[in-house]
Every structure is written in structure tokens, then in C-alpha cells.
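Showing just some of the chains, left in place.
Letters A, B and C mark the chains in the order given here, with residues in each chain numbered from 1 onward.
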Amino acid sequence: MSEATGGIHMEEGGGGKIKKFLYLNRKAPYGTIYALESLEVVLIAAAFDQDVSLAFIDDGVYQIVKGQHTKGIDVKNFSPTFRALEGYDIEKLYVEKESMEARSLKETDFLVPVKVVNAAEMADIMQSQDVVLSF
Amino acid sequence: MMKFGILINEGPYTHQASDTAYLFAKAAIEKGHKVNRVFFYHDGVYNSSRLTEPPQDDRHIVNRWQKLAKEHHIDLVVCVAAALRRGIKDENLQEGFRISGLGQLIEAGIQSDRLVTFGD
Amino acid sequence: MLHTVNKSPTERNTLESCLKHVNKGSVVLLIEDGVYGALKGTTSTKMVEQALKNFPIYALYPDIEARGMQDRVIDGIKLVDYSGFVELAAEHSSVQSWL
């Protein structure tokens, strides 16, 4: 989970303009690597002075559920990394209410503090972004 | 004139993602836009293998990106972390591609007018 | 914004989820296997026709033709080629791919 930013100059990369980046997570963890590699992007993104949000909808909400124990499948448990996001000043985590309800998930089931929004609010959040990255 | 950044998340042939991205990039260039960078992430890193040898009557996805990039100065960047765990290294990297960090993806998001993702 | 969907609605929930998140001024473009969502007479047709009342839906014609679906497209869905895809991406302030 650590990697150089690719040797670019931050000042040059930022160029003064702050953009709104949304990382959209719709896939469950472990069956595929998208959730893990998405998180790797988010951690790198933290080094750039941009406005970062994460959205969890559909099966993406399963990514941040507590109690993941991956020893039995011999795959790395990356879920604790979500707890590290706060230290990178990434605090805007939006979870969709309808997606939670379809899976009987409550806010207390999550590893990290999140903001629960409904589908209409999620649509507004998506609409207000400059860049949406989906994995 | 717009600057487009492109993110490709899937490997060649298996998913249509790289094909669609290529035809999108070509159309953008034909319309007078600029494609400044294509970033290859997840299985997308496989698009850069110089060992790729499709059947003779099939398109050559790797070389087609190489050619388009050369003619139109597109920066083809392969994510180092994704590449290492998938066996893509300088040793089997096609000329015209370069391996670098994820920062290059964020940078493409910042510097392009639009970042368009193609994946599964 | 431009939403793109590349999955068949009879295989995955992607199109359904997308259609619930399209705001005024936004449009949807169906590409790759997503073009199966543009067809008449399927189990997802009604959902798509309902959505068409609220916002424009486009489909990438080369993908429709590749799949032999050229005579089955729902009236009201607009067909574009790759050049039209680029125009849609340029016209809208951002592009969200529903993967």
C-alpha cells in the first residue's frame, strides 16, 4: 500500500487548480481485486491537493464491513486500510442508504464513519464532480 | 480542442475495454482533440506486453496503441504496482510504453479536461 | 454529466443502478454489452422506456451492429458512432463509467 507518486512534481501536477475527484466503488471485496486496487489509488490521491470523495453503492458497501477475516482464503485483508484514510485527510465517505437496506446493513456495521445518503443525494454528489474514477 | 485522459482497467482481447478506448481515442484525435495520456491499471497493464502475438487475421491491440501514441504524442503509462503483480516489467514491455506510479493517473485527472474510464 | 454503461441488463444490475442516478441535464450512453439495454421486447425494455421520459439515452451503433441488433432498437434511443461518443464526452462536464 505504499508507492511513489511516479516522480512528478506536485506543484506542476496540481497547477493551482483544485478538482473534485470521486472514487466510485460498486464491487464486493476479494472476489475481484478492484476494491483493493481502488484503495491504492485513493491513498496516492491523498498526496495531491485535490478534493477527494469516496462513494460506496451496490455491492461496494460490502467493502467497508467490519469483521473481515481473510486467513482462510489466504488473501490479504485490506479492510483495516480504510481506517487509515482519516490520517490522509480523506473524510468524505458516502454510502448509499438503498444499497445498505437491500443488504440489511446498518451504519454500525461499518469499519469507518460514513455519511449515509439516499440515491437522489448520491446522484447530486456524482453530478458535482470534475473527475469520477470507477473500478 | 479538448484534452482527454483515458484510463483502461482491463487486458486486451479478454474484455472489449481496450478496443473501445482505442476507437474513442482515434475518433477524438480525428475531431481535432488531444489525448494526452492513456493510463493502464488493473489487468489493463497487459496491454503493454511486447510478447503479444494475436492470430494473423486479428487486430494487434498492443502495437496499435504504440503506433497511435507515436503519431499523436500520447503518453502511454503502465501502473508499476499493478504491473509487478501481473508480470509486466521492462523486460517484456513494448517500446513506446513506460512504467510509472499511480500519481500519473491522478495527474491525468487534474490536467485533462475529461478523464474517461474503460473497464469491466 | 455523461454516464456510460457497458453491461447487459439481463446479466447485471449495472444499467438499473445507473438509471437511478441520472440527474437533469445528464445523459446515458450504452456501449459494448450495454447496448443490449437498448432493445425492444426484453425484460428491461420497460425500465428503459420509462427512463427515456426523463433524460436522453444514446447507444453506440457499431456495438449494436456487431451484435446483430440493428433492427431491435427502442424508438427514441439515439444512435451514435465513436465520433458521437467523443462529442457527448466533450459536451458534458464529466464522464462516469458504470463498471
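In this section, a contact is a pair of C-beta atoms (placed from the backbone, for glycine too) under 8 Å apart; a residue touches a chain by one contact, two chains touch by 3 or more.
Everything numeric here is computed off the predicted structure, so don't read it as measured data.
Each chain type appears once in the view; across the whole complex the copy numbers read A x2, B x2, C x2.
FYI, only the chains that are shown with their structure count from here on.
Between the chain pairs A-B and B-C, more C-beta pairs are in contact across A-B.
Rounded to a whole number, the gap between the C-alpha centres of subunit B and subunit C is 24 angstrom. The residues of subunit B that reach two or more other chains are 9, 115, 117, 119, listed in rising order. Residue positions of subunit A touching 2 or more other chains: 34, 130-132, 134-135.
Subunit A meets subunit C in the complex at residues 24, 26-27, 34, 57-58, 98, 119, 122-124, 126-127, 129-132, 134-135.
Interface of subunit C with subunit B (complex): residues 6, 31-33, 62, 81-83, 85-87, 89-90, 94-95, 97, 99.
By the touch criterion stated above, subunit B contacts subunit C in their complex at residues 2, 4, 9, 16-17, 20, 23-24, 26-28, 30-31, 33, 113-120.
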